[in-house]
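Of the protein chains in this complex, all but one are displayed in their positions.
Coming up: chain A.
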Amino acid sequence: MSQVFEVVGSVFVVLGALVFASAALGLLRFPDTYTRISAVGTAGGVGMALVIVGALSLQPTVPDAFKAVAIIALQLATSAVGSIAIARSAYLTGTPLYEPRFDELAEESDPDEREEARLAREERETPRDVE
């Protein structure tokens, strides 16, 4: 029986690591801020959950099971809310989308305000000449 737990645990840990690896690949390959945030948000939630379940299965005890449930619930919630906060601030500071097919948020938000934020951001990012 313990061997079953060991195999299942190892499989989950490896799956979780693979989710992190694919998110890292996504960070490199996805074209803009929003798609990259999406990749990281998923890895932070799903990848962590898989690794925790795997670790629990490798050393299963009842107290640890309760801890694992708490960890997964908190991790999923905070990862999601954190991603939303980053994405929201990215949009508010005027970060452009990569080749958007449709953007119904732009129709609602003030274009001047976004343009202003974009210009301010660009000015911050432009390296100044060192005297």
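Quick notes on this structure:
The rule is simple: contacts are C-beta pairs under 8 Å (C-beta built on N, C-alpha and C of every residue); 3 or more make two chains touch, one makes a residue touch a chain; residues count from 1.
Everything below uses one rule, namely that contacts and distances are computed from a predicted model.
Taking the options "General L-amino acid transport ATP-binding protein AapP", "Na(+)/H(+) antiporter subunit E", "Formate dehydrogenase iron-sulfur subunit" or "ABC transporter permease" in turn, only "Na(+)/H(+) antiporter subunit E" matches the UniProt protein name of the chain that is not displayed. Screening A:V7, A:A65, A:I84 or A:L119 for touch with the missing chain picks out A:I84.
The omitted chain makes contact with chain A at the following residues, 19, 22, 25-26, 29-32, 34-35, 37-39, 41-42, 45-46, 76-77, 79-81, 83-84, 87-88, 91, 97-106, 108.
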